[in-house]
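Below, a portion of the complex is reproduced, with chain positions unchanged.
Letters A, B and C mark the chains as written, and numbering starts fresh at 1 in each.
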Amino acid sequence: MNDLSTFPVIVNQVIAWGDMDAYQHVNNAMYFRYFESSRMAYFTKMGFIRARTADLDVGPILAHTACTFLKPLVHPDRVEVGCKIAKIGNTSFVMEHAIISPKLGLVAKGEGVVVCFDFNKNHKIAVPDDMRKRIQEIEGRSF
Amino acid sequence: MNDLSTFPVIVNQVIAWGDMDAYQHVNNAMYFRYFESSRMAYFTKMGFIRARTADLDVGPILAHTACTFLKPLVHPDRVEVGCKIAKIGNTSFVMEHAIISPKLGLVAKGEGVVVCFDFNKNHKIAVPDDMRKRIQEIEGRSF
Amino acid sequence: MNDLSTFPVIVNQVIAWGDMDAYQHVNNAMYFRYFESSRMAYFTKMGFIRARTADLDVGPILAHTACTFLKPLVHPDRVEVGCKIAKIGNTSFVMEHAIISPKLGLVAKGEGVVVCFDFNKNHKIAVPDDMRKRIQEIEGRSF
């Protein structure tokens, strides 16, 4: 994978000097911060921001996430972080991430499992129909 | 799992107020910081700290990591983070992590794949024999 | 200053490996995280946690903070972080911080200016009388 053409959401990320750790490359936890930024951009595009009203408090919960580190990132650099939804389940969906550095190519890939949660009732809910539609619009395909 | 009795390395982690994000629970990236602290404690116990000498520069590389979030952590709390080695491969080994809160029980579990790397030659190396022995001593079993 | 005997609030802080940056000592921003942890412990002791009710939403705002770095901190280490209130003004109070490492002595000192804020009315308020009393109790002196 040399580009992010299959990713409908891409965020630009400048690598801060302070993102590096004592091994003098970007710390592993920062990749999850970068994934998060792309996930939040996707949520914004979906309109899936946790909304609290008197009656309703539904939002996303990150249930699982993973990252495979392919090449070390070093400051100064700037990368693109892609986010796409690869699968929609009953109460959750699977996001995929990829990080590309112009000079290094693909440096990391990862995924996240996001559960739809009703915070008032304190349990998972089915992915709402309008959300499924919106994801399919963004992804440009049906699931 | 209600205790960390199968984990030879356990670190205590105080949950800082600043570890929480705008959702008012501990941010997902912080779990990887907690895993890292337990991993570094294990490396210290193994004696597997990257050593750079004129001739040799061998150390660990984190190639993959994942976390499953079971319950949200909230400040104030203090947790125990366990680390064990579950598998030894040819050039890598697999670490497992678990985080237990006294009041919440098991809140997260995860894993990491660590590759033995020669930074001078810039490629993976076989897990050295003395390192295998040391891991088996720490784990109290043969692999 | 070799001890924190004049500080009514002290928190223990384990230095994480991941708190270090590419200069291989603790990153400057982490000292403000440590200060924050001691400040939050003081707020808890004062009972000054932002409370939102239908009528009232009063809480602290950090208006200014500073740190003087005396010696570099390196993992592994564990430090004590002291917090005291040095001055009470009309709408704010001044906190002082000190960080002591058992092996290094005083490694950093700092301060913070905390303003009492009414988030409903969106302006500063006078430090409430019961808060002044509580601070004087904690500090063991009158201001």
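Criterion: a residue touches a chain if its C-beta (ideal position, glycine included) is under 8 Å from a C-beta of that chain, and two chains touch if they have at least 3 such contacts.
All values derive from a computational prediction rather than experimental measurement.
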Full count of same-sequence chains in the assembly - 3 placed in this view: 4
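Note that in this section only the chains that are shown with their structure count from here on.
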Farthest chain (mean CA position) relative to subunit C: A
Interface residue overlap between copies subunit A and subunit B, same or different (over half shared): same
Centroid spacing, where centroids are CA-atom means, of subunit A and subunit C in whole angstrom: 34
Centroid spacing, where centroids are CA-atom means, of subunit B and subunit C in whole angstrom: 31
Mean-CA-position distance for subunit B and subunit A (Å): 24
Residues of subunit C engaged with two or more neighbouring chains: 17-18, 75
List of subunit C residues in touch with subunit B within their complex: 11-14, 16-18, 33, 36-37, 40, 44, 75-76
In the complex, subunit A residues that touch subunit B: 23, 27-30, 32-33, 36, 50, 61-69
Residue numbers on subunit A that touch subunit C, as the complex places them: 17-18, 20-22, 24, 27, 29, 75
